[in-house]
Structure formats: structure tokens, C-alpha cells
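One protein chain omitted, others in place.
Letters are used for the chains, namely A, B and C, taken in the order the chains are written, and counting of residues starts over at 1 for each.
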Amino acid sequence: MSRIGVFICHCGENISRTVDVERVALEVGKLPGVSFSTDYKYMCSDPGQNLLKKAIQEQKLTHIVVAACSPRMHEKTFRKAVEAAGLNPYLCEMANIREHCSWVHENREEATVKATEIVGMMVERVKKNRVLPTITVPVTKRSLVIGGGIAGIQAALDIADCGHEVILVEREPSIGGHMAQLSETFPTLDCSQCIMTPKMVDVANHPKIKLYTYSEIELVEGYIGNFQVTIKKRARSVDEDKCTGCGVCMTKCPQKKIPNKFDQNIGMRTAIYVPFPQAVPNTPVIDRDNCTWYKTGKCGVCQKVCGPGAVDFEQQDKLIVEAVGAIVVATGFDLYSIDEKPKGSPIKGYGEFGHGKIPDVIDGMTFERLASASGPTGGKILRPSDGKEPKQIVFIQCIGSRAREKGISYCSKVCCMYTAKHTMLYHHKVHDGQAYVFFMDARTPGKSYDEFWRRSIEEEEAVYIRGMVSRLYQKGDKIVVMGSDIAVGVQVEIEADMVVLATAVQPQKGAELLAQKLGISYDKYNFYSEAHAKLRPVECATAGIYLAGACQGPKDIPETVSQASAAAAKVMTLFSKDQLEREPIVARVKESGCVGCFACKKVCAYGAVEEKEIRDRQGNLIKTVAFVNPGVCAGCGTCQATCPSKSVELDGYTDEQVIAMIEAL
Amino acid sequence: MPLTSQPIDTSIYSAITDAIKTEAERILTEGQVTAVVGYAAARRKGSAQPIIITEATDAAKLIFTAACVNNLAVYLTKAKKEVPKSGKIGIVVKGCDLKALTGLMGESQLKREDLYLIGVPCAGVLGSTVQPATGLTTDTIAPKCTECDAHLPTGCDFVPLQTPVTPELEQKYATEIARLEALTPAERWAYWKEQFSKCIKCYACRQVCPFCFCEQCLCDRNKPQMVDTTPRPAGNTAWHIVRAMHLAGRCAGCAECERVCPMDIPLNLLNRKMAKELKELYDHEAGFEVLDKGPLNSYTDKDDQSFIK
Amino acid sequence: MQKYISQQNLTTLLDILIAQGVRVVAPRMNAGTPLYEPLESAGDMVTDQLPRRSAKEAFFPVCEDIMTYEKEGQKVTVTDIDPARFPETLLFGVRPCDASAIPVLDAVFSWDYKDEFFLERRRKTTIVGLACTTADDACFCTAVGLSPSDTKGSDLFLTPLEGGGYACETFSDKGEALINAHSSLFSVPSGAAALPLAEPQTEKFDLKKVKAWLDEHFEDPLWDGAAVRCVGCGACAFVCPACHCFDIVDEGTEKAGTRRKNWDACGFWKFTHHASGHNPRDGQPKRYRNRIMHKFKYYDDKFGQTLCTGCGRCIRVCPVGIDIAGIVEEISKKQE
Partner (left out) sequence: MKHTAPTHDFEPKIIAFVCTWCTYAGADLAGTSRMQYPSNVRVLKFPCTGRIDPVFILKAFQQGADGVLVSGCHPGDCHYIAGNFHARRRFAVFRKLLEFIGVDLKRLQFSWVSAAEGGKWVEVVTDLTVKVRAMGPMTEFKELAMEEQWSGAINTPELQEAYNAI
């Protein structure tokens, strides 16, 4: 039989003013199983806690109910006290007779009756409480960073600088991401590559960073502290260990007219290539789709000219398994295109802008490459169609973004600022040119941002027209831009030489597939979902996985870098202990009753439920049952309510406890 | 709607019987399956009972008649461990039975590749209170058959080439549900109270249900006793509510529970009512395809919440 | 004593008894199902259908309370249910297959432990049997040595006559007392012929041979064959006039509750499930074997009686068509 101790707190007068605490103590003292009950002025004070500890020892109490304020206030306090007195902390429950009783009722009789019943309910509950040991999970102190843009680079460097190994995986042949493509950056106009490349080199040289470029995530298994990640390292056809990065192969490659994705396909590259000269690693890769050797079995020039003999046409894709304890997802963004979309797609293109078929209608990233000193035009703003310098240039904002009719309702956040930057770069490079900007409203919160935007108008002479463009069409070598100026209320028509569209920021293609591999959730646009929009913005709901950069939503560089460092800090917090300790409020499967219907697995939002085979001594499969990984389980209990045979039980909220409470009423 | 009893044509059943015999013999002889679950004639005139055969020579025992009422899917669930577990199993299924198998596949209880499905084109079977030797008529037909939308099972490995002729019948459950829905809550309570008071907790409804595959029923657990085990009105009502809730979104209407109830409690009425609600709320109909997640294991952010303040 | 009672007088008799506060239990329809239940009026009686459950529940209820308890602090108060409280009952219109099971049950309930709950109800109940005029192909009372006019178990036995009314014959003091108390409603035997009685078609089993075979065949392939299709429900045992297993459960809360005695069935997997998790009857064939053994061997060993009256209810309700008559017939043939 249990020996329950009940302690009724007066909370000064907060409780005792309305609740007759002495009477409550007297009444609950009569309940079956209660062997000690008392009241005290301030249970949470040191003397109060000492009273509790003393009673546990002297009265040999086995379970404790403290009737006081909300458990949200002092449950930890009393559980600690109970633990100090030698009882398992989970054998202590709180009855909330302050927030839920004395403070909300004025009638002393009613409040006293209610308080007695609340305490009685918790007495029945605590009888069914079990000793719950704290759960510990070992932590592998290595981390995986997915994506080698500025977010991934920053997170990787921060973690590695703390002395923990980092596996950095990048899909493209080089790290750098979109930031490496940019010319200058707002609001300071410093050259993107100048600030980016040193960080890329740091990554390459860091002893704690293992870099896999031209690689993708194949499979993620395990849970917080214990992930096994299978990485597919695609065949580069060049041995990274042998290659010196001399570049002779590229100069000799006969295939020279392949559009370079890094240059938004307006610059050309060879079949064996590095995407840009400052690439890290500086090891070329053979684009097998465009290489003569792979297409015809002839050529092989690169192999012949390669001094160290690094070119290897036989190289195969490799699967590498890495064990890590934490994962930072930094897969970044992609840009919306105005092209025609497949039928039924929720996102639409812009037929009224010619669906991307007008050659001199380009997007902002292409403009970046034109403006970049290392870009295909050497930093000159030239039209893709005929290489002429545009004298009239129109920038149109909010293409796709905030356009519900196109399927995207969010703001892409960075376009106002980069368009202002573009007008400046244009003005610096084409002194006699005129830039026009069609915009809905300029969103420039951020340090020195609004000043920067004003400068583009006031000093760099950009003409901002508040209104939207309804149509674009080619007329001779001009592009007619038909729009409205709602500030003045007139229709505007501009014959432009070039049009730059500030297209929406979208998640990377295939973002949802990666999310499924990782077991993390994503929104309807495929941006990854943080665990809490306000208070856990860099954590995923899936424990041990963190988010950095634009994969979670549109972000500019400073914001991305901040989040990357924040994610790194979260990883370091995890790595600060050898064992991960967590509250033992987790679900457990009673294997004898489980029939393996996996309804629990279907409703688990955390992927905590696994399938486990039960075999006899001879190794014959008896049945497959559910297994809840205590490291992953968040303790919501949805599985238990779903389980038809109640073969999974949430510790701390078992059916026995709940039914005991209901029956006490 | 015929007012008087009309015979229902079951002449195709003898050709179906022949086809089942031949097919079962073939798959057993060729070793495609280790056993076939089907129906055989029983002692009482016109009656049939489930049979599990493992020898090709026993295939001659298989029959199909209007007395072949059982949903044999129950023999493939974990609650029934006696059926050989190794190898592929052949099973004779009516359209309604097939829906149960489909559901079981979605709930990881069966794998399609472990089954050889012998589908039966079915014009209907007899109701539960009818003597087995009685002919099939619009009066003697099982109530579930009046609402059948699967006379011809689809997706089977073998279906005899017969087309059942089925008259348009008054949909017995739909009519009864509508009648009960039109009553006041107190009147409905009185109706069910009377029905449930007859219950003796023999659990035939549970034991025969393909979806009651739990090795240990929630109602057989006693820590805590979630549902009173005693066959008193209170415990009976709780049991039938829990049962209907557990079957919601899963039951495809084989109506075995109702057929076997020795106290004639219209259990399938509860199941059909739940099915109707799931159709209206989530456009879900059980048993047509193998679903990764059932309607109560999934959600959308637009689900109805008009009942929530 | 032999008497005659007209249909009219019979109705009057029952209505008088009901008015006197006697609980008159007879076949009636409950939500479409024929059951032995207390009548509010004799007119509610339905005698042309065999009730779905047997008459045993008049003595051995589906569920009965045996005590209540209350807890306060460390004190537990137990209150026994006093069987003296049971009402006087007339169990009327009982088919021979039901009535004949009642003396069979007397043996087990008054054996080394006297079950006062059963016995007190038994003392307070007068049983009026009714000869059986309808049978279907599940009936097999004649196969187990009974008949549609068997008077075993009846205090008073009625036989329906050509031209209406019933021939009445008493078999106990209780039966005679009933007639004497209402003698004006009874008259001298009319001499009219009895209505044609039911004729079950099943051949008579040689119960000695059946038992002889069972004595030797605890392990036998027959069990697998008979019960592989059994789904493990309790329908057969619960409708059976002779099955008498029960389970005792406590229901209530931490503070108060009731101890109850409920019907149980050997077909349930839980019936022999040990707290350790072990189950000596692991599988339906073993459980079904127990059912047959208990009826045709164990009960005979202990009390010299057969625990089956051939009512055929288990055959009718079995979800999967298990046919006890067929199985016993097969056993009896095996012993040739």
C-alpha cells in the first residue's frame, strides 16, 4: 500500500484566503492510501521544502502531492526537493489549487470543495505513478552540414572552430552557393567574392572539416546524437588527390560552348570545368553529358594533357556512410522563373511577360553575373541578345512574390534591397543610362537599409514607379513595358533595352525529397519548418536537426549568417555533454500486445516510431512490433490515443493514471 | 421496389463452385499456395462453413452458395494463429470480404504478395436469422447485400467469368440510419439501450471481425479497466461504443459482427453510420485501395472544425 | 397429479401471479429477439420460438453482484448480498431441452461448495415445462437421450392439446402447490390428443461410446479438424443451457465497488491465461476440446451426467458453423 504525503500550501494568503486549507488537509487525509497530510504557509520556501523532505524521511512516504500553485510554476522545484529526499522525482505531483481554484473563485465553500476534489484527483493519480529514470542518449560529437553556401560554410566553420568534426556536403562541384555568384552586396557594396572566398578557403583548409562536393544525401537513419548518413559522392572523373588544379585540362578541352550554370547560362564553359575560378575545391569535374569521350568514346585530350594523371574516366559514384550527432540543413534557395509551368502546378508562370522567351528580360541573378567583374562580360552590363549596352533599363519587383494569383503569397524579402543595389551598379557602369523600377512598396527594414534604398533614388537617379507591370513584349530591339503609376494614376509605357525581374525566392528544387529523407516537416512552398516560429527558429521539430539560411524562408546574407551561427550554437549545446539527458515523459511499447499495425508510426510527427522484429532463439521471425525511440520521442502521446490495443503508453500520462483521476471525481 | 418477396438469381453459383474447385486444385498442385481458405458444405441441409485445405485432393470439398456468409479474411489475421503462416495462402473472397483484406494490407497485417485471391462474383448471401437451406430472395438476403457496391471483386488473381444479376433493393442500413437520425437523442438512447441490454459479451462480434486483430483487446486489459467487462447495460454500451470507434474509417461493411450476434444487435448500423460520417467529413471510403494512412491516422489543415469553439 | 388448463385460464393464471408480485419469467420478444424474461403481462408471452438464450439464467444470471465494498482511509467495509432477497419466480414455458439442464446444473452448484446464489433462486422458483412442437435441423435432444416431451427438471409440465388448452402433470410439491393454489383454473384431464410433437432428425448417439473414445483421445487430430475454424468467441457457451463457467471481477473505483460473478466461456483465450503469460490451452483446438470433454466426459466422470441437452443453440449461433452434433456423431462412429 502506498504511503502518500499531501502538502497543502497557503501561498501566503493567496490560497488560504478562499480555500479552507486545514479542512482540505483533513479531508484528503481520509483518502485510501494517504498516510500524512498537512498544510503550510509557503511550501516553495526553504522551510516549506524542508518540511516536505523531513516528512518523506520520517513518515516513510512513497508518493507526494503538493497542492499549491500551477505545476507550470513549481513542479520542478518540488520534484527536485523530493529527489533530494531520496524519492524518484516523478513520484511527486502538484495539485493546482491556486490558478485553477483560489484565484478564480470567491465562494469559500465552493472553492474548498473544489480544492479537496482536485487534491483527491491528484492523490489517485500519484498512486499510479511509476519510478521514471532520466533518459540518457549517447551523443556522437560530429555534425553534418548540408549545403555549402554561406549558411553552410558559416555553420561548418563555427562548429569546427569549437573543435568538433564537420562533414560538409555540397551538391555542386564547388562550395560557395549563391553568394559566390553575387557581384556586390548591400548595403555596403563590398564585393561578394572578396568576402566570400576567404571563408571558402578556410573551409578547405580546416582540419576539422571534411568536405564532400558534387555529393548528395542518399539516406538518413537514426536520431538525435546518433544519425547514420549515407552520402552519394558522384563521380567527378577527376581524382581529387592527384589533381593539382593547374587547369591545363580545361584550356585543352575541345568542348567550349557549354552554358555555365554558375553564370546563369549566359557564360560558357568547357566539358571538364570548375564552375568559377575561385572554386573550392579547385578540382575540375567532367560534365559527362557534354564530354566527347563519354558521348563517342573518342577524344580523351584532358587525360592526355594531365601531368599527374588525375583524369579517370572510369570513376564511379561512391556511397559513404558517416556517423554524426547533429545535422544542420542549409540547402538555400532557388529562384522562381516566369516560364510556363506544368499543368496543374499550384505555381504559375507569367504569360503576360512572354514566359521567359524574350532574351533581354532577365532575372536579378543574371544581372549579378553581368555586373560581376569575374562574370561572362567582365563586369560590363551588356544585353544577352546582341551584346549592346542597354540605355533604358527597367527593374520590376515582386515577380512571383506576394502574387497570390501566381501561387506564392509570401514576400521574398531581399528583392527591394538588391534592386536598389542593381540600379546603383547600373548607374556606376552605364553613366548615361536610365533605370526605372516598378514596385509595390519598398521594404527596407534593417541596419542602413532604408538609407541605401534612398541613395539609389536620390543619388543614383533611379526612377521608382509605384505600380505593377501588366505586360511586356518585344518591339523591334526594344521591350515595351506597359504598366501603371498608381501614385499619379496614369498608364506608363517604357521602351526599354533590358528588363530585370526581381523573381521570388523559392526553396531548392527537391527540397521536399531531402525533408522526407531527414524526417523534417516543410510548409506548402517546401520551405523547411522550424520547431517554433518565435522561440525555436533554428531547430526542427525533429530533434538534432537544425536549420540555417534560406531553406527555412527568404533571408539576406546577414540574417543567414546569424542563423547559421545560431544553428552552430545549438549543435554545440548538444555536443557540450557526452550524454543527452531528457525528461522521461516518452512513449513505450508493450511488445506483448503490439500487433504491428503501426498506427502509432503513422501519427508520430517526429518519426520516433520504428519497426522492430521479434525473433525466437532460432532466429525465426515471431512478429514485427513498434518501437519508440526514446531519444526522438517528444512525449505528446498521440500514439497512445491512436493505438487500438493500448500497447503503447506514454510514461507520466498512462491510461491508468488518467482513469484513476476520472474515477476520483 | 418490390413489395413482396422476389427470388434472387443464384444460378451462377454452381458454375462458380466448379471454377473455385478447379482453380484451388491447380494452385495447390502447382505449389503456388500452401493452403486455400474457402467454404465447404456442412452437416445441416444447405449450410456451409469455412474450411482450410492444404491438399489438392480436398479442393473438391470447396463450394460457393448463398449460405457462404463468412468473411474468411478473419482467418488471415493475427487473432487466428492456426492457419499455416508459411508460404502463400489462397483465399476465396466476395467483394465485401476483399475490402477487409485491402484494409488489412494498409494496416501492415497482410501482404498482397502472400495471397492468392480467388474472387467470387456474388449476387448476395443469406441473412443471419434465415435457415441455411432457404432460397435467396429479397426477403432472405443479408441486409449488407442490399447496399453492396462490390458484386464483382476487382484486383483478384482469379475470378470466375460470371456476372451476378442483382435487383435494385431497398438500402436497409441507409433507411434505418435515416430513421434513427430523425429521432431525438433521448429516443435514440432508448433504442440503443434496449439493443445493448441484450448483449451478453460473448464477443462473437469482436472475434469474427477482420479488423479486431489485436492480440490483446483493450477491453481484455485490466490495468486500467477502461471498459467494464461485466455484461451489464453500462459495460455493454461502453463496449459497443469503443468497438464502433475503433472500426471507424476501417470497417468496410462485411457485417460479420451483426450476422454473428446471437442477440441480433444491429451492430453494422453503427459501423455504417460511422462510414457515412467519414465519407461526409473526409471523403473516405474504406476498402477500395490500400492506404498508407487511414482517415483517423491522417489530417489536413482544412479539416472541419465547426464543432470546436 | 394430472389436470387440464385452457389457454384462457392459463393467461389468467399468469396475470394473477404477476399481480401477486411473483416474477413470471417466460419466453417473450425483446427488441426482436425471443428471450426468457419477466413478463409484464401474460399476453406478451411468445411460445412458438425457442428463446435465444437458455433458461439457466433464472438461476445462474448473466451477471450477478455478490458483494459491495467501500474504502475510507485504511478501512474497508464489505457488504454481502443476501440471497434471501431474491424474488419468488415462476419460470414458465420452458422447453424440455432447457428444463432438463437445470437438475444437471444442481449437481455442480451443490457439490462441495454450496452456491447459495444458485440454490436460493432454485428454491424460490417453480418451473413449468412445455412440450416442444417445433424443431429445426439443429435440434438434437433425442440424440442425447431426451425428447420433446421430456419432463426432467419441470415441477409442472404442460402438453399442448388438439383443440386448445394443455394437459398438466405435476412432478413435485411445488408443481402441486401451484395447481392447488389456483385450483379453480384447472379442471380434470380432457382426454384430447396431444398436438404432434417436434421430431429432431439427428440419430441417437451412444453416449457411452462417445465417452469411451474421449477417455482415450485427449490428443487426437480430430480436435484440430473440428476447431481450426473456431474464432474463440463465447457464443456457444453463453446460449448453452448447461454451460456454467463464471468469472469473478471487481468493478468500481478506488473508493467503492462491487464484486460480480459473470458468465465465462472456455472458448475465450483469456479463460486459462495465467498471470505469468503462459496459457496451457494455447490455441482454439485445445479450447474446443475442453468444451467437448467437459460436456461428454469430465461432467460424466464427476457427476454421472451429460452436460448437453441437444437444444442445438450452439449450432445455430456459431459464427463459423461448428456443429457439436456432427462432431459427437463423428466421435461415436470412431468408437465402432
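Methods note: a residue touches a chain if its C-beta (ideal position, glycine included) is under 8 Å from a C-beta of that chain, and two chains touch if they have at least 3 such contacts.
On a predicted model such as this, the values are computed, not experimentally measured, just so you know.
Although it is not drawn, the missing chain touches A, B, C when the whole complex is taken into account. Note that of C:E37, C:D115 or C:D264, the residue touching the chain absent from this view is C:E37.
Annotation: of C:L17, C:A42 or C:C63, C:C63 touches the absent chain (contact as defined above). Mapped onto chain B, contacts with the missing chain fall at residues 180-181, 185-193, 197, 218, 226-227, 231-234, 237-238, 241-242, 244-245, 248-249, 270, 273-274, 277-278, 281-282, 295-301, 303-305, 307-309.
Chain A residues in contact with the hidden partner, per the touch definition given at the top, are 17-18, 70-72, 96, 98-101, 103-111, 113-114, 117-118, 121, 521, 541, 585, 603, 605-606, 634-638, 640-642, 650, 653, 655, 658-659, 661-663, 665.
In the full complex, the hidden chain is touched by chain C at residues 25, 37-38, 57-58, 60-65, 68, 70, 79, 81-82, 85-87, 252-253, 255-258.
Everything below uses one rule, namely that only the chains that are shown with their structure count from here on.
Farthest from chain B, judged by the mean position of CA atoms in each chain, is A.
Distances from each chain's CA mean to the overall CA mean are smallest for chain B.
Across the assembly, the chain pair joined by the most C-beta contact pairs is B-C.
Spacing of chain B relative to chain C, judged by their CA centroids, is 31 angstrom.
One finds 47 Å separating the Cα centroids of chain A and chain B.
Averaged C-alpha coordinates put the centre of chain A at 70 Å from the centre of chain C. Shared interface positions of chain B, i.e. residues touching 2 or more other chains, are given as 225.
Residue positions 592, 660 of chain A each touch two or more of the other chains.
Touching chain A in their complex are the following residues of chain B: 78, 107-109, 213-218, 221, 223-226, 246, 292-294, 296-298.
Chain C makes touch with chain A in their complex at residues 71-74, 253-255, 277.
Residues of chain A that touch chain C in their complex: 1, 29-34, 124, 127, 592, 660, 663-664.
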